[in-house]
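Missing here: one protein chain of the complex. Every other protein chain is in place.
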Amino acid sequence: MTSMYAEEILDHYRNPRNFGELKDAQIKYKESNPLCGDEYEFYLKVNNGLVSDAKFFGDGCAISKASASMLSEHVKNKTLDDLKKMKLDDVLKLLGIEVSAARTKCALVALLAIQKGIQKFEGGKNDGSQR
Amino acid sequence: MTSMYAEEILDHYRNPRNFGELKDAQIKYKESNPLCGDEYEFYLKVNNGLVSDAKFFGDGCAISKASASMLSEHVKNKTLDDLKKMKLDDVLKLLGIEVSAARTKCALVALLAIQKGIQKFEGGKNDGSQR
Amino acid sequence: MFDGKKIREDFPIFNSNKDLIYFDNAATTQKPKQVLDALQEFYSQCNANVHRGIYKIAVEATDEYEEAREKVSQFINSKIEELIWTRGATEAINQILYAWALWNLKKDDEIVTTIMEHHSNLVPWQLLQKNGVKIRYVNLNGDGTLNMKELENSVSKKTKFVTVTQMSNVLGTINPVEEIVKIAHDNGALCLIDAAQSVPHMEVDVKKINCDFLVFSAHKMLGPTGVGGLYAKQEILEKLDPALRGSEQIKSVSLFETEWTDLPWKFEPGTPNFADIVAFGYAVDYLKKLGMKNVREHERDLTKYALEKLQQISKLKIFGPLNGTRGGVISFQLADIHAHDMASFLDDNNIAVRSGHHCAMPLMKYLGISGTTRASFYIYNMKEEIDKFIETLEKAKQVFKV
Partner (left out) sequence: MFDGKKIREDFPIFNSNKDLIYFDNAATTQKPKQVLDALQEFYSQCNANVHRGIYKIAVEATDEYEEAREKVSQFINSKIEELIWTRGATEAINQILYAWALWNLKKDDEIVTTIMEHHSNLVPWQLLQKNGVKIRYVNLNGDGTLNMKELENSVSKKTKFVTVTQMSNVLGTINPVEEIVKIAHDNGALCLIDAAQSVPHMEVDVKKINCDFLVFSAHKMLGPTGVGGLYAKQEILEKLDPALRGSEQIKSVSLFETEWTDLPWKFEPGTPNFADIVAFGYAVDYLKKLGMKNVREHERDLTKYALEKLQQISKLKIFGPLNGTRGGVISFQLADIHAHDMASFLDDNNIAVRSGHHCAMPLMKYLGISGTTRASFYIYNMKEEIDKFIETLEKAKQVFKV
């Protein structure tokens, strides 16, 4: 019942890793969950096709912030293609908890920011969702 | 079951009495039943407080036209006060039939034209329903 | 093909009114128990305001609600983003008026429409005359079909908007909407199809029609009252600001500015009629299961049968095409029997029809009549009912001494 609020989740919520701005990031994207109001901007530095550094900034619930925080650690040294392939399940595995249907959107905001950022970076058509 | 379409009703429908315009009428009023589209204009000549002549013009269903036709006969030599007191029941008595709930409005259009015309004639506030 | 008698058993109203012959389907249809049960179950099991709710029944409610949108958008072959919920066809048309037409049509721009339109596709556009917009009406051929030659001549480079019903609710005429859309587009005009009478009765494919807007009402197709659909092409919706404004349609609101959210919700402010919308999804399921081809064929059968019998009654005049592409709506006049008297008499014999101008006064004037009596069919109607109807008309001739 209380599995969604495991110790590790709360730790990442209260002490988010890689929190802040990354000035010289090539990838920069803000994504929000309009139903909940969670909003995060992700910054990725890319070197030779690998993510060399990552940070994020923003606010939201424990689920969304923990997933942003964990993703900010996970993405380092991954290729952009690796990241583009990530799915909800991969995020849930990172989080290590079960997330109720109502909250999957919270778990996904950060990943969406990363993936849309990459898409834009790679010159993909801007889908208009960046403000 | 077929009582609404008695011989007399059909006769008045097909051969309405006092049908036409009355040029020198002091009372003249058009009333319609917006739900059905029945529309009649009534003309009354008044002499010493008595209706001396009456005519009507317009179109509608058998019930509305028969009641207009019968009323045009009935009103003669009545005082305006008599007419102002008339009610649905009086019209139904004239018609001599039972009228279903959906059709009482048809039975009433002519009486309303007469009564609103009198009200206007007597300097009552114009209620705006005359076009 | 299917059996009207068997379908009838799904409709509780025919249980309460065993002998009712319901021929007023163009006004509104009856509801199968599948739809009524869905409504009841929704309210009894997962009623909660949709979107934003985090608790279980709110999630269920939202899922059911958006599933209905999937079902209905599939039904007309639109994208999910292109289907906006409204109260009905009339409100949908008003949304086009206030979101697009009012701000985009200017002095001397022209609208082309037809003389057979329902007031709901006619009164809204008159407002634009305020801005100097001109309305042109296309007339009919002698048989009650649309004069396409006249339509072609009426649409010009001045035309910014063409709006036409797909099926007349008075004459039963089915208009060649694909052709009309093409004429509009060739002249740079947008085109609205009033599908209030077509979506319930035949396959309608918005992509095939290629119209810019299309509207319909749930209550005319087994669904509950208070629900309708506005289809519009995504590229149009994306460019427009919503007419109706409020909550649930926004990304963010500050004191003096609002940022709209994504389609289709951008056009749906306030709490939607979610319970009825869910139930509407079940109405569409019911129709899909029957198959719209079969629905159309069933009605075509009934209509052919009725037209044949009606033509055998002397002094009976039918308004609308006698054959060819037409739907199951038959308007008629029997001798000098006034339409209301006819309807009353039929009602005395348990046959429900409509009488009057059918919200198409300009058409009545054009036809030189004050009204008609109208019988309109749907899936639960049967040939036996038409037989009874014809008998009753014969009886009327006696009673009314014609």
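Per-chain residue numbering starts at 1, and chain names A, B and C are given in the order in which the chains are listed.
Here, a residue touches a chain if its C-beta (ideal position, glycine included) is under 8 Å from a C-beta of that chain, and two chains touch if they have at least 3 such contacts.
What you see is a predicted model, and the numbers here were worked out from it, not measured in a lab.
Visitor: Write out, one label after another, the shown chains that touch the chain missing from the document.
Guide: When the full complex is considered, the omitted chain touches A, B, C.
Visitor: Which candidate, A:Ala62, A:Met86 or A:Leu111, sits in contact with the chain we can't see?
Guide: Missing-chain contact among the listed residues: A:Ala62.
Visitor: Using the touch definition up top, pick the residue from C:Lys56, C:Lys207 or C:Lys401 that touches the left-out chain.
Guide: Going through C:Lys56, C:Lys207 or C:Lys401 one by one, C:Lys56 is the residue touching the chain not shown.
Visitor: Can you tell me which of C:Asn47, C:Asn187 or C:Thr325 touches the chain that was removed from the display?
Guide: C:Asn47
Visitor: For the chain left out of this view, which of C:Gly144, C:Pro224 or C:Gly327 touches it?
Guide: Within the whole complex, the residue contacting the unshown chain is C:Pro224.
Visitor: Under the stated touch rule, tell me which residues of subunit A contact the chain that is not displayed.
Guide: Residues 1-2, 4-5, 7, 10, 13-14, 36-38, 59-63, 100, 102-103, 106 of subunit A touch the chain that is not shown.
Visitor: Quickly run down the residues of subunit B that touch the omitted chain.
Guide: Interface with the chain not displayed, on the subunit B side: 32, 34-36, 100-103, 131.
Visitor: Footprint of the hidden chain on subunit C, which residues?
Guide: Its contact residues with the unshown chain are 12-13, 15-17, 20, 24, 27-28, 30-31, 36, 39-40, 43-49, 52-58, 87-91, 93-94, 97-98, 118-120, 122-124, 126-127, 129, 135, 137, 217, 219, 224-227, 243-250, 252-258, 269-276, 340, 343-344, 346-347, 351-356, 359, 361-362, 365.
Just so we're on the same page, only the chains that are shown with their structure count from here on.
Visitor: Rounded to a whole Å, what is the gap between the Cα centroids of subunit A and subunit C?
Guide: 46
Visitor: When you check subunit C against every other chain, which residues touch at least two of them?
Guide: Residues: none.
Visitor: At least two other chains touched by the same residue of subunit B: list those residues.
Guide: none
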